[in-house]
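The complex appears here without one of its protein chains, the remainder shown in place.
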Amino acid sequence: MRTSGEYVEKLREMRKNVYMNGELVERDCSELLPSLRVLSKTLDFVKDPRFEGLITTTSHITGETINRFTHVNRSAEDLRKKQKMIRKVCHLTGGCIQRCMGCDAINALSFVTYELDKVYGTEYRERFLRYLEYFQGHDLMGAAAQTDVKGDRSLRPHEQKDPDLYVHVLEKRDDGIVVKGAKNHITMAAIADEIICLPTRAMKEEDADYAVAFAVPADSEGVKLITHVANPRPREKFKAPVADFGFADSFVIFDDLFVPWERVFMCGEWPLAALLAHGFALFHRHSYTGCKPAITDIVTGASALVAEYQGISGKSHVRSKLAHLASIAELVYAAGIASAVEGDQHESGTFVPNTVYANVGRRHAGTNIYHEYEVLADLAGGLPSTLPFEGDFASPNTRRYLEKYIMRKDGVTSENIHLCFRLLSDMLCSSLSGVSAVAGLHGGGSPIMEEIIIDATYDFEEKKRIAEYLAGIKNQ
Amino acid sequence: MRTSGEYVEKLREMRKNVYMNGELVERDCSELLPSLRVLSKTLDFVKDPRFEGLITTTSHITGETINRFTHVNRSAEDLRKKQKMIRKVCHLTGGCIQRCMGCDAINALSFVTYELDKVYGTEYRERFLRYLEYFQGHDLMGAAAQTDVKGDRSLRPHEQKDPDLYVHVLEKRDDGIVVKGAKNHITMAAIADEIICLPTRAMKEEDADYAVAFAVPADSEGVKLITHVANPRPREKFKAPVADFGFADSFVIFDDLFVPWERVFMCGEWPLAALLAHGFALFHRHSYTGCKPAITDIVTGASALVAEYQGISGKSHVRSKLAHLASIAELVYAAGIASAVEGDQHESGTFVPNTVYANVGRRHAGTNIYHEYEVLADLAGGLPSTLPFEGDFASPNTRRYLEKYIMRKDGVTSENIHLCFRLLSDMLCSSLSGVSAVAGLHGGGSPIMEEIIIDATYDFEEKKRIAEYLAGIKNQ
Amino acid sequence: MRTSGEYVEKLREMRKNVYMNGELVERDCSELLPSLRVLSKTLDFVKDPRFEGLITTTSHITGETINRFTHVNRSAEDLRKKQKMIRKVCHLTGGCIQRCMGCDAINALSFVTYELDKVYGTEYRERFLRYLEYFQGHDLMGAAAQTDVKGDRSLRPHEQKDPDLYVHVLEKRDDGIVVKGAKNHITMAAIADEIICLPTRAMKEEDADYAVAFAVPADSEGVKLITHVANPRPREKFKAPVADFGFADSFVIFDDLFVPWERVFMCGEWPLAALLAHGFALFHRHSYTGCKPAITDIVTGASALVAEYQGISGKSHVRSKLAHLASIAELVYAAGIASAVEGDQHESGTFVPNTVYANVGRRHAGTNIYHEYEVLADLAGGLPSTLPFEGDFASPNTRRYLEKYIMRKDGVTSENIHLCFRLLSDMLCSSLSGVSAVAGLHGGGSPIMEEIIIDATYDFEEKKRIAEYLAGIKNQ
Partner (left out) sequence: MRTSGEYVEKLREMRKNVYMNGELVERDCSELLPSLRVLSKTLDFVKDPRFEGLITTTSHITGETINRFTHVNRSAEDLRKKQKMIRKVCHLTGGCIQRCMGCDAINALSFVTYELDKVYGTEYRERFLRYLEYFQGHDLMGAAAQTDVKGDRSLRPHEQKDPDLYVHVLEKRDDGIVVKGAKNHITMAAIADEIICLPTRAMKEEDADYAVAFAVPADSEGVKLITHVANPRPREKFKAPVADFGFADSFVIFDDLFVPWERVFMCGEWPLAALLAHGFALFHRHSYTGCKPAITDIVTGASALVAEYQGISGKSHVRSKLAHLASIAELVYAAGIASAVEGDQHESGTFVPNTVYANVGRRHAGTNIYHEYEVLADLAGGLPSTLPFEGDFASPNTRRYLEKYIMRKDGVTSENIHLCFRLLSDMLCSSLSGVSAVAGLHGGGSPIMEEIIIDATYDFEEKKRIAEYLAGIKNQ
């Protein structure tokens, strides 16, 4: 398995195609470092005893020890370990671990390529397994590029005024295909090894060219990564892990990108586009049942800490709010457990999470995220929004005033109070906090997307039969 | 195992000690019949192929086939089957199955008597196992009497002006003990074989006399059952299962009740009162993760049905509301699954559900029940509250008007619309509906009780450590 | 002005056309008495000094002193007095005063007939004023019949399979019109003097026959009133005002009803059907800003009382919940005040409430009603659902047990505790409580109806302009 040093080394050697604020930048530029640190942790923790048996596993294809972030789940136990690992790594990076999306893409492809071959007599599965061996063997970071830019939301792909508003196949050649279009909100694309492109929705026959899936190196000719970063405020003197980690998303442009056939995993089989789109979403929502509880854990811990520092931790309304936060985290996590143990082994051997539980879990997280920040802000009071700048805590002019007047509960040092409120300020009043809230709402599918899947897959008819039976209604 | 006929026969032979509205009544009087029908179903379903492998199991003490409602859980699988069974039986009785409370009492005693013996060198466990053999062998219905009347809520048991406001030991004799006090809200006590009395809370040393647990036949001298029933409106012509089943609760008075030692399971060991009180609550809350989703299923089914009849089932706000109801049911059920698979086998062999998941599940159900009825009322419109009486649908004077004007979506008969709205009227605008809502809020512990348990058992310190780490706070 | 004795006398003399449970009944039968008592209060209070200057006013057409329930509002002050009067009378009848609907119908007709004449050169206003003089002079009770049965909710009136699913004109004759159809949920129709029929929605040209408004005596040939009552449980020994008052709704059948022209106020002028439908709804929603706070007041008072009796009234979570209930009541009431002071005098002289404030007020009430009952149930605990029957509190067998064991806070008598919980049981666990909740949600228009009106009338364009300005977007 790779070290984080090797990973960064590799990034440095890649072709420059990352744009930021109008400039072509290096993959290890200072703006991308906070995200690089996040991904590096997934490599570093391999040697960390806290992650023993959790972050490594055995490849079902090669029998080699691999990073779990490259693993295809083969059992409920696998899914539960993935969920647990994600919760734990997110605690230590203070938020989204970013790498799960590539893993979820791999898992979706692992059973959908099987279905494609079964229906169409294609050979996608074989190609995919070769790619998987490469992916696992090199311990790669894959960015899953799913969300198209979508243009007018009331129109289907082929109905858009500009046909490129969804990614599509321009040309099929002997050696591969040429694709065009753009995906947006693509987390970690700028620091990934690979970009794995998947369809974003169900397709109809007229949309056949839009039913396309493939993987390419992130620095391929024809790929441009216009990148937005959300980084914590730099700390000058009061260093803290929370200030080390950030978030990077890209507009991924496929500008007449050529993809050789061995890396194409769907090409025109529109009836199965939904299976791949939803299959990825399903694995990804299961992953969210790990990361979202982690974020709630951080909110809970920060809430409990500031309540303690304020001297109000024993108040009944505080206890009730903390129990409420814990309930959110554990209901979402419980949904992930249920999704694993009620999951099913697909014919291909891939173990697929239960759809209903993964979706009710992700939905519960999404409908609560803003409320969680509200609870934190409620317990913290106004100081996260008015905390003087770091320099004032350091300057001889003002330091003694702030040290004197920030004091709260007896026995807690002014430095710890300061560090606590600086964390809160980062969590509540920074651009990164806003990005986290939006990501918590929409990332991996907004609550309305989960409702659509629940609506489509839940057995409402059985519930109606129960109501009819109780009502004494006889239907023929 | 008993038949429901044998059960009713036995009730008829019991000593008369059930009071209702000022009268001493028979256990199979018409007011108690709707509740009798509910309990009878737990016997009848033993032969129903839909419940094969679910409602019967094997006694771990005798190896005999027994009703799962008398079983001590020995594995996560046991807990999951219990949860599933409860959801299913509640679908068919339209609500609370009532019998789970005796089962939950048995389970709590099965491991707490073990702990008592370990700490105090007593022989409660042996006694309990003999009682259990009797209980299972006769397929008994046990009412768990836990909630004391409690007097002034701000005072502990021994501080009450009247010492009898919590049940306590008046006298210890050679052959047994004499107890005094009352328990209220005791479901099914009037139609139970046995009353199993448990402490309602943690006790301190001064409360030692209040740390008492025992089981007595429900018609014992010294027991009086002042009973309230909540029954559906009787149907004259438009029969329906929903109108068959009801709910009975009693004020259980222990009036200098004598209990022989072989039926005493705790007597003065106040430090373990909390373990027994919370142990019962824990098993009971796990049971709620089965019954509450069943109630939500019925609400969901009725909502979907009336939406269909109104011609609005395809509207997006309707789909969203149905998905929301499904999410409530499945999050609660998922919490029950997680509570089972994350449970622990106690030294005594009893498999104990995970506390946090059982509590977050029950809490989620309790905080949503009124809202669920609101959604149903929202989709149903005003007719459940203004539906003409049955007689008007039967009388030649008015029938043709109602049949004409109740019509909704083409293709649905007026009779089915009528039956549907009569179900809705029973679910939303009857005394039974009010009782169900209050029971959904408070039964098995109000949300505030779950918050107290979460507050006491959740690892908030770990979450604070995470926040401190991210903040850069070093604690020695 | 009439006395309540005269009112009941008149009801006794009316033609029998009220049906209940298959029987033709008298208007003063025991089932209708609880509703009769409610309406009678609006006459009795005229002499009550608590209502001086509130429940009587001066007719703007005759200068006579009249009951405010028959008054056409001429100023913001009028609307504020009406709102205040309604809140106060509802306190004393424990809920809906029922009579406001006739008043709201009169107010809507008072300005819409003016508009009709202006547009169509008709003489509706003159007719209406003559009718108003009669209505005020005889101090009449008018039931506003607006809600059609509506059949398939996805179809317009003329598209229904059965043309009678909305009330419509069958025939226009020299002396009047013949109408057919049915209205449902018509409060107090069975004990009203008059039925005032109004269109239920906007109409298109094909629906012209459905654009009809008129008033007829409630016992007219061709009118049949199939009636549902929701009455409190009768009290045997523990009398209380809450048990005196009930609620009556009817399916109002117009079976080829003849209406003379002098009582027809709209007939075919479909473009103004919406104005009349919405005009009535607007006045009615303003009335709700009086009655709904009254209901919240009762919930608040009962919550505060039971908290006091339980000994928990000083707890911070209790104080917070009471403040929350108060906030609901006063926000709704504030919306009514704003609706009055921001209202407008119509050319006809009628003072029309502000639409947005009336609708946001009614909506806030509707979206909170179930939650209010939840708060009450939360503070009350389980006893409202398991309270033994009245007879047990009276019987020598059981009375002493209940008196002993119901005790709570020192200093509160067992009788008062009993009366308090019997009130709570009536408020939470009776058929009447279910009806009140549904009425609180849907009566006068469900929250979704208010959203539709807000959507149609709120100046969202102005808000978009503000956003565009801030964004730097220039639109030509």
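For clarity, chains are labelled A, B and C in written order, and residue numbers in each chain start from 1.
Going forward, a contact is a pair of C-beta atoms (placed from the backbone, for glycine too) under 8 Å apart; a residue touches a chain by one contact, two chains touch by 3 or more.
What you are looking at is a predicted structure, and each value in this text was computed from that prediction instead of being measured.
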Visible contact partners (per top-of-document touch definition) of the missing chain: A, B, C
Touching residue (missing chain; options A:Thr289, A:Gln310, A:Ser348 or A:Asn416): A:Gln310
Hidden partner chain, touching residue among A:Asp249, A:Glu269 or A:Glu450: A:Asp249
Hidden partner chain, touching residue among A:Met101, A:Val169, A:Ala365 or A:Leu428: A:Leu428
Given C:Pro34, C:Gly361 or C:Gly443, the one touching the chain that is not displayed: C:Gly361
Subunit B residues touching the omitted chain (full complex): 315-317, 320
Where the unshown chain meets subunit A, residue by residue: 19-24, 147, 149, 151-155, 161-162, 164-165, 182, 184-185, 224, 226-228, 230, 233, 249-251, 253, 255, 310-312, 317, 370-371, 373-374, 377-378, 381-392, 394-395, 397-398, 401-402, 404-410, 428-431, 433-435, 437-439, 441-443, 446-448
For subunit C, the residues touching the chain missing from this view: 91-92, 94, 238-242, 297-298, 300-302, 304-305, 308, 319-320, 322-324, 326-327, 330-331, 333-335, 337-339, 341-342, 356-357, 360-361, 363-364, 416, 419-420, 422-423, 448, 450-452, 454-455, 458, 460, 462-473
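We adopt the following convention: only the chains that are shown with their structure count from here on.
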Centrality ranking, top chain (CA atoms only): B
Same-residue or different-residue interface between subunit A and subunit B, half as cut-off: same
Label of the chain whose CA centroid is most distant from the centroid of subunit C: A
Computed distance of Cα centres, subunit C from subunit A, in Å: 51
Distance between chain centroids, defined by C-alpha means - subunit A, subunit B (Å): 40
Multi-partner residues of subunit A (each touching 2 or more other chains): 320
